[in-house]
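What you see is the complex with one protein chain gone and the rest in place.
Moving on, here comes chain A:
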Amino acid sequence: MLPLRWFARRLLLAATVVFGAANAVFFAFRLLPGDPVRSMLGSTNPTPELVEQVRHELALDEPLAVQYGRFMRRLFTGDLGESFQLQQPVGEVIGDQLWPTVQLATAAFALALLAAVTLAVLTAHRPRVRRIVSTLELVAASTPAFWTGMLLLALLSFRWKWFPAMGGSGAVGLVLPAVTLAAGLVGVFSQVLREEMERALEQPFVLTARARGSGETAIRLRHALRHGLIPLVTLAGWAMGALFGGAVVVESVFSRQGLGQVTAGAVAGRDLPVVTGMVLVSALAFALINLAVDVLYRIVDPRIDERSIG
C-alpha cells in the first residue's frame, strides 16, 4: 500500500536535493580561493597568455550568470561537460567507472549485513559472548580501511597468495576490497541491530511467543530480527556515504578501477567538471537511496503507514 501522492512528494523532494547539490557545487568552486586554471596548469609556470587561453577555452572568463545559465542548461539535458584532464565527456568517464564501484559497494554492504545479522542473532542477550564480540566489533569499526586493507594484502596476497594483490577481475578480485570495506560497517551495524533486538526480546510479545511454544531460534529470527532491522534501514543512508567514502580509499589501496579512483584523481588535478559530476552523481544516489529507505520503512514497519498521514 503506497499512496501515490506520498511517493510523488518524496520524488520531488529527492529532485530538490539534487538541484541543491548542483547549486552548491557550482558556487562552491567559484568561491573557493585559488584559480582553477592555474592549479590545472600546475607547476609549469605558465605565461599569462596561456592562462588566458585556457580560461577562454573552459569558458571561465564569462560573467558568472552566463556560466551558471549554461551549467544548468547542460545539466537538464544530462550533459556534465568535458573532463579537463582526460579530454573526455564526464558522463562517459563516470559511466565507465560506475559499475566496478557499485559492485564493490553492494558486495561490501551485503557482506556487512550478513555478518552483522549473524553476530547479532547469535549474541543478543548472551552476556558472555556478547562482551567478546562487542569488543571485536569496536576494533573493526575504529580501524581505518587503509590499515585493514594493507593487513589483508600483506597476509592473504603477499604471504599466502590466495588473492590477487592488485586489480584482479571477477569475484576473486572483489573479495579483499569488499571485506576491507565491509569491516568498517559490520561493527556499527551489529551494535545497532543487537541493541534493538535486545529491546524487542524484552517485550511482552516475545513472552507470548514463548508461551505458544516457539523456540529460541524462531523467536530471534521471526520476531526480534525484524525489530532490529528497523534502525538499520535508517542507517542505510549513512552507510551509502560511508561506502562511497570508503571506496575512495579501498580502490586506491587495491589499485582497483572505480569512481573512488576517478574522484581522487580529479580532486588532485582540479578537474572541475569531473568533481562536479561526481558530486551530482553521489547526490542523486543519496537521494534515491533515501527514497528507497522511506519505501522500505513502510514495508518493514506497518505502523508507519497511518502515522504519516496528514
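The definition used in the following text is that a residue touches a chain if its C-beta (ideal position, glycine included) is under 8 Å from a C-beta of that chain, and two chains touch if they have at least 3 such contacts; residues count from 1.
The rule is simple: contacts and distances are computed from a predicted model.
Asks: Can you match the unshown chain of the complex to its UniProt protein name from these: "Dynein-related subfamily AAA family protein", "Dipeptide ABC transporter ATP-binding protein", "Hydrogenase expression/formation protein HypE" or "Heme exporter protein D"?
Replies: "Dipeptide ABC transporter ATP-binding protein"
Asks: Please identify which residue in A:R9, A:R30, A:R131 or A:R222 touches the non-displayed chain.
Replies: Going through A:R9, A:R30, A:R131 or A:R222 one by one, A:R222 is the residue touching the chain not shown.
Asks: Using the touch definition up top, pick the residue from A:T16, A:T118 or A:T208 that touches the left-out chain.
Replies: The missing chain is touched by A:T208.
Asks: Considering the whole complex, not just the chains shown, which residues of chain A touch the missing one?
Replies: Interface with the chain not displayed, on the chain A side: 203-205, 207-215, 218, 222-223, 226-227, 300-303, 306, 309-310.
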